[in-house]
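Let's look at subunit A:
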Amino acid sequence: MQQLTEIRWHARAGQGAVTAAKVVAETALAADQYPQAMPEYGPERMGAPIKAFTRISSVPIEIHCNIENPDIVVVLDDSLLDIVDVAEGLADDGIVIVNTCTPPEQVRAKLKIPQGARVACVDASGIALDTIKRDIPNTPMVGALIRLTGVVDMDAFKQLLAKNLSKKFGQEMIDANWASVDRAYEEVTVA
Partner candidate 1 sequence: MPTHKTLAATGNQVVAEAMRQCAPDVMAAYPITPQTTIVEEFAAFVAKGRVHTEYVTVESEHSAMSACIGASAAGARVMTATSSQGLALMWEELHIAAGMRLPIVMANANRALSAPINIHCDHSDIMGARDTGWVTYFAENAQEAYDNTLMAVRVAEHPEVMLPVMTTLDGFITTHSIDRASVMDDESVKAFVGEYQPRNPLLDMEHAVMHGSFAGLGGPYFEFKKQQRIAMENARTVIKDVGAEYSILSGRPFDVVEGWGMEDADVAIVVMGSTAGNVRHVARGLREQGAKVGTVKIRVWRPFPYAELARALKGVKAVAVLDRAESFGAEGGPLFCEVRSALYDAVDRMPVVDYIYGLGGSDVKLELIERVYGDLADIAAGSAAPATLTYLGAREEA
Partner candidate 2 sequence: MKWDISQIGSWTYKDFPPGAVIPEAGNSVAYVTGGWRSERPWRDDEKCTQCLLCWIVCPDSSIKVADEKVTTFDLDHCKGCGICSQVCPVDAIQMVPEGCDLPEVK
């Protein structure tokens, strides 16, 4: 893995982007990496477009500024594609991962992205409704993220997910979340 990976999350407030950024950071810590995760806070309320940032590095992270040239962009809500330039500043070999039913070729056509960058799509909301029975796409999106980037370890992520969920829920919910992660891992497609 390269020394520093920068992820930018786009979502609507309430979809769990901040939580996802946090869990990915915790997973990275478990692998003895240096994580940093921060939301771009504002006076937003549920539904407002938000951004969150994750940095993962093999050496201590000194910088404290927003991520403007992300290696990875994760979009939790495809309605944002029309109102936010989610690919802004994307690295030339970067990747945009979108929660959508639309095929990646069509999404790619919508975005202004570098030639060498990839676009990946997965119906994380559909998967979440099938498995967790609620539209919380953040967890399956991490499954897709891991498949495409290997930025954190799948087993470590699932263990941490189970640990976090077990504070409030039983094994059934843990299994449902694991299933959502596995399905997104399998079903994500790239263009």
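The criterion applied here is as follows: contacts are C-beta pairs under 8 Å (C-beta built on N, C-alpha and C of every residue); 3 or more make two chains touch, one makes a residue touch a chain; residues count from 1.
Selection rule, in plain terms: all candidates are chains of the complex that A comes from, given by their letters.
As the structure is a computational prediction, the values presented were derived from the model and not from experiment.
One chain among 1 or 2 touches subunit A in this complex, and its number is 1. Those residues of subunit A that touch candidate 1 in the complex are listed here as 21-22, 25-26, 28-29, 34-39, 41, 43, 60-66, 68.
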